[in-house]
Each structure stands twice: as structure tokens, then as C-alpha cells.
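Missing here: one protein chain of the complex. Every other protein chain is in place.
After this line comes subunit A, so read on.
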Amino acid sequence: MIYNGGNYSMKTKAGLLKRLIIAALVMTSLPFISTQKVQAFSNQIIQQGAVGEDVIELQSRLKYIGFYHGKIDGVFGWGTYWALRNFQYEFGLPIDGLAGQATKAKLVKSTKYIRNAGSANNPKAAKNTGSKASAVNIPRGFSQNDIQLMANAVHGESRGEPYIGQVAVAAVILNRVENPKFPNSIAGVIFQPGAFTAVADGQIWLTPNETSKKAVIDAINGWDPTGNAIYYFNPATATSAWIWSRPQIKRIGKHIFCK
């Protein structure tokens, strides 16, 4: 309504006002309608380890009837698993720890779930109760920061290499942590003086991409393309004669991996 020229009659003005009020009402009530939309599970059978909106709903519903006490973070962890099993036990369902169709139907019937429930009475909490998971799965014994540090090293050492070459570099770091001849922590191995050129020349502090992170997670999860290697070198640039004397296992990309 940019122009309010005087050539409008009173009648049209009143009509306009009315329409404006209706529009405003509709607009303000829209968020309420969307927050109070009842969300039901998708068709999937939800299993331990899963992440996503279905898990958020599962956790919320289990929390609503007091089976789940943890944070609603969207990751189906142990807390959720036991809560679900207890629910299945109490409601006479087969106890398998899987949220299948019968379990989900029972849950929907016996609990209320409003998506973004927090936003209606507490606008500040809206961010946390969104549909995005606020946690991620990580391999046991590692933190996101460990993975980040390794991804930095892998990216600095082998960013031009094929994916397998990057998994291989991550695997060598892990093999060294296990090996009695090397320091026994990830940071100890990565920052051992002279161990990695990327550490020596500062390339480790380049921002790693998603690929190197995936490579690190693969290596931690047990993929070792190197055949238990603890050294690798680039034959084009290696200066040490000693490294050539190591028994060579295989070559991936530009690197030769050895024991």
C-alpha cells in the first residue's frame, strides 16, 4: 500500500482496511498452524544408530510418556534404545529395540507430539527443537575434534591423491598409534617432529574438505588400504636413503607404503 491517493472513496478504504486486517491475522497465525501440525513418522523402521527427523520424533514421544530422559538430539543412541525397549515391554509389544509399524502406531496413539513444540511458548528454544539433529554419530573412542585434527593432517599430506590414498594416510596414522615404536596418541603421532612434511611446512593448517573427513572416518571404522603400513613416502621427493630400505607393501597414487 504505497500510495494513498485521495481519489479512493471511503467505502473502498474501509474494504481495504478489512482486507488488511484479515491478511495480517492470517499472516500471524500461519506460524501457529505450522508449529501445531501433527507430525507422524515416515514409513521407515527406525533402528539404533539412525539419525534424522524420525529419531527426533521418537525421542520426543518417548520423553513425553517418561521413558526417555536424555536430550532430544536426533541420534538413536543407547539411551533411546533402552527407552524404546522399556516402552515395548510396558505396552506388551515384542521387545526388539526397533521402531517398526506396530510400535510407532502405539506411540502415536499414546503420546502427543507437536513439531517445534518449544517455539509456541518459548521462542528462544525454537532453535534447539528444530527438525535438524543437534548431535552426530562418531566412532567410539574418538571425538569430532580428533577427526578434525586427522582430517587436517590427511588434507595437508595427500589432498591431490585419490580417495583411497587419503584413507591410506589416515590408516597409517592409526597404525602408528597402535605401534609400540611410535607415540600412542593421535596428536603425538601427527606432531612427532619430522614425521609428516605437512606438519613441518604448515600445510596441515589448510582448511580440510569433506573428502578428507570421510577418509578419516573410514580409516577409524576399520578400512586400511595399506596392509598395515607404518611409513609412506613420495618416491619423487623423498630425501632419506633409509626410507628406501623399508619393505614396501604397495603403491597408492604417488605414495609408496611400507613397514
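Operating definition for what follows: a contact is a pair of C-beta atoms (placed from the backbone, for glycine too) under 8 Å apart; a residue touches a chain by one contact, two chains touch by 3 or more; residues count from 1.
As a working rule, contacts and distances are computed from a predicted model.
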{"item": "Protein that the absent chain corresponds to, by UniProt name, given \"Carbon-monoxide dehydrogenase small subunit\", \"Cytochrome C oxidase subunit IV family protein\", \"Tripartite tricarboxylate transporter permease\" or \"Germination protein YpeB\"", "value": "\"Germination protein YpeB\""}
{"item": "Contacting the left-out chain in the complete assembly, out of A:65, A:93, A:108 or A:138", "value": "A:138"}
{"item": "Option touching the unshown chain, where A:49, A:66, A:94 or A:235 are the choices", "value": "A:49"}
{"item": "Residues of subunit A in contact with the chain not shown", "value": "44-52, 69-71, 73, 75, 77-79, 82, 85, 98, 127, 133-140, 143-145, 162-164, 167, 179-184, 188-189, 192-195, 200, 217-218, 221-225, 227-228, 239-243, 246-251, 256, 258-259"}
